[in-house]
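Just one protein chain is left out here, and the rest sit where they should.
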Amino acid sequence: MQTVTLVPKEQFKISVEAETITPDNFAGKSADEIGALVAFEGNAPRPLSELFDIKVDGSADAADDVKIEINGNVNRVKRIGEAMTAGLIMINGDVDMRCGAKMKGGTITIKGNADSWVGQEMTGGEINVQGDADYYVGAGYRGEACGMRGGKITVFGNANDFVGEHMCGGEIVIKGNAGIMPGVSNKGGKIVIEGDTDMPGSEMTKGTIIVKGTVKDLMPVYQREGIEAIDGVEFTKYVGDVVVDGTGELFVK
Amino acid sequence: MIIKDVLCPFCGCLCDDLAVEVENNKVVDVKHACKIGASKIMGHDRIKAPMMRGDKNGEFREVSYDEAINESAKILANSKRPLLYGWASGVCEMMKKGVLLNEEVGGIIDNTASVCHGPSALGVHEKGLPTGTLGQFANRSDLVIFWGCNPVQAHPRHMSRYSVFNKGFFTAKGRKSRKVVVFDVRKTDTAEMADEYVQVNPGEDYLVLSALRAVVADKADVVPDSVGGVPKEKLVELGEAMKGAKYGMVYFGMGLTQSRGKYKNIDNAVSLITELNAHGKHSILPMRGHYNVTGFGQVCAWETGFANAVDMSRGIPYYNPGETCSNDLLMREEIDSAMIIAGDAGAHFPAQSIARMSKVPVIQVDPFHNPTTEMANIVIPTKVSGVELEGTAYRMDSVSLRMRKLVDVDFPSDEEVLDKIIAKVREIKGASS
Partner (left out) sequence: MSEMLIKNATVYDPINNINGDMMDIAVKDGKIVDSVNGSAQTIDAGGRLVYPGGVDAHTHIAGSKVNVGRIMRPDDSRLNRKPKTKVTRPRTGYTVPNVYSMGYGYAEMGYTTAFEAAVPILKARHTHEELEEIPILDKAGLTLFGSNWMVMDAIREDDLDRLAAYVAWGLLASRGWGIKIVNPGGGEAWGFGKNVSGLDDPVPNFEVTPRQIVRQLAEANEKLNLPHSIHLHCNNLGKPGNYETTLATFDVCKDIKSKRDRQSLHVTHVQFNAWGGNHWGDIESKSEPIADYLNKNDFLTIDMGQLVFGSATTMTADGPVQYANARLLKARWSNGDVELEDSSGVTPLEYHPQSYIHGIMWAIGLELALLTKDPWKVLMTTDHPNGGPYVNYPMVMTMLMSQKRREKEMAKIAELTFERTSIAGIDRELDWYDIAIKTRAAHAKVQGIIELGKGHLGVGADADIAIYDIKPDETDATVEFDKVEAAFRHAAYTIKGGEIVVKDGEITATPKGRTYWVKATAPADGHERMMEDLKMKFKKYYSVSMANYMVQDEYVERPVVFETGYQ
């Protein structure tokens, strides 16, 4: 097991793009080698050694044996964990946009809040946000047919609008409330919202959305099917979005 | 001397039938334009010379163009996240230079659409845009819907030139050839003159659009008794009317792009129009504000692949509204310098963004004093495009036309200033590499 500890040297103002921070990139590297990897603060290339205090304990041959711990607020550090295939990232603070984008495997745990697009276009792996998440949890990129295709995202706090937009597979759980239009344009996957939300499942063609809290406005394009129990709890089941001939399932408590 | 067929450099209507009287190199009269267009062409007090100040609360001192340009170049070249914003009141030729400058400084280039019709582009990414040129609608539409826009106020000649009153090939009866319907949260001036006004609850346009789509898809049975403040019977009636139209037209504005759901409202409106095309012919058009905001989207798209909000900090164009738009960045206090050119950020940005701009160097390139001037450290006055400078502009329907030069003035053009800044930035960056 190789444990890499990163402590941010400052509170970044201008966002830093650090897609180099992944278990795949760190596996088998020394602190100096990791320090030489480049991140970008705006348009300025900066080696990780300038941005973080870096400590490496142990070693690993491959990503699955790597643990990265970030101790401090990285709410202005983007793309951490991008496209990672295995391993663990623990962020003891807030994290900026596109954390875990295109993730294929492994686990990212964020103790604080996650900015927008956490788990964007994810295909596998697991992301846990213990605080709140902002917009577009597990969503896609502009114009793409699919956002998240696989893996699991859990947000223990609240999420903002457009959770799981264009979802094609995988699972998202929001323990708190979600903003407007979770599951918009979904073609698959499962979204569970334990708190409140608004206008779920617009243009959903396939997939499942379960809302345990209150729905402010139901989309006026769902066919009410009746009552169905999930794990012993009763939900009203709707099927839709009828306008797009959808067979998505929306369960509202 | 009367110059005919002049184009108006004000709103997205880009009226091109103006007649401007020029005497002794001064505009003395403008005919055919609306009041606001005429006012712009007639001209008013302008910034006389470049000026600079270190402290935004201090007095400006007059400087030479070279000094202002060199200082601007220095600031931008040494920034990690510079913003180049505005563009919409300039001509296309200078926008290309803006894209180039952004490449050189590795910053973000963004235009006024960010606070206006940017969401419309996002809707287009989802669904496309079934549309056409304004003459197409003028000659054919028998059902005209204004949704969340108020052309009587914002696009004064739109209804007479294009959408409602004019007599076209298939609309020879003019006003009588069309039924006009307004969807809005309040009864605007446009709603007053419409055949029908439909009041929508604020923030519920999205629901109304979905309900209409259900009606059009013959699935009205799932629609509840009232949606967005509109009774079901009314929704059914409207949906059927839209289905029965020979050529249905929807013009939309900020009422859709800036209310709850934002780009999703456009997405939904476009979807409705697309689905209506299974029945008759239908098109949709955003009512673009500035006369050349459309032009920026076109230029930026062919130059970079993306219509606005282009981040060049990594050397390749990156586009992600919500992340790379001016206000996204300003509100996070990321921008470390800004050039505001041919656009008035000071007037239109939210307070938080203005607060950020107050803390960083701001360069203004504009002929006129405006709220942006209050925040600026360097001010570079230029020619008024479309009055003192010719060049290309794109109308709201993406038809490109050439603006005329009416008078000569001794100011540089935006393009000349940008060229000089680019050259200086290259010099600075070349020296440090």
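A and B are the chain letters, set down in written order, and residue numbers restart from 1 in every chain.
Just so we're on the same page, a contact is a pair of C-beta atoms (placed from the backbone, for glycine too) under 8 Å apart; a residue touches a chain by one contact, two chains touch by 3 or more.
Small disclaimer: the values here were computed from a predicted structure and weren't measured.
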item	value
Among shown chains, those touching the left-out chain	A, B
Residue touching the undisplayed chain, where the options are B:E303, B:E334 or B:D366	B:E303
Which residue of B:T257, B:S283, B:Q364 or B:N377 touches the chain not shown here	B:S283
Full-complex contact with the absent chain, from B:V63, B:I108, B:A121 or B:M287	B:A121
Touch list for subunit B against the chain that is not drawn	4-5, 7, 16-17, 92, 96, 100, 103, 121, 124-136, 138-140, 161-162, 167-170, 246-247, 274, 277-278, 280-283, 297-298, 301-307, 312, 315-317, 319, 392, 394, 398-402
Subunit A residues that touch the omitted chain in the full complex	141-144, 244
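In this section, only the chains that are shown with their structure count from here on.
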item	value
Chain centre separation in whole Å, for subunit B relative to subunit A (CA means)	34
In the complex, subunit B residues that touch subunit A	79-81, 105-107, 122, 125-126, 204, 206-207, 210-211, 213-214, 217, 219, 222-224, 227, 260-261, 264, 268, 271, 275, 312-314, 319-323, 332-334, 336
Subunit B-facing residues of subunit A, complex	13-15, 17, 40-44, 76, 97-98, 116-117, 135-136, 141-143, 180-181, 184-185, 199, 202-203, 217-224, 240-243
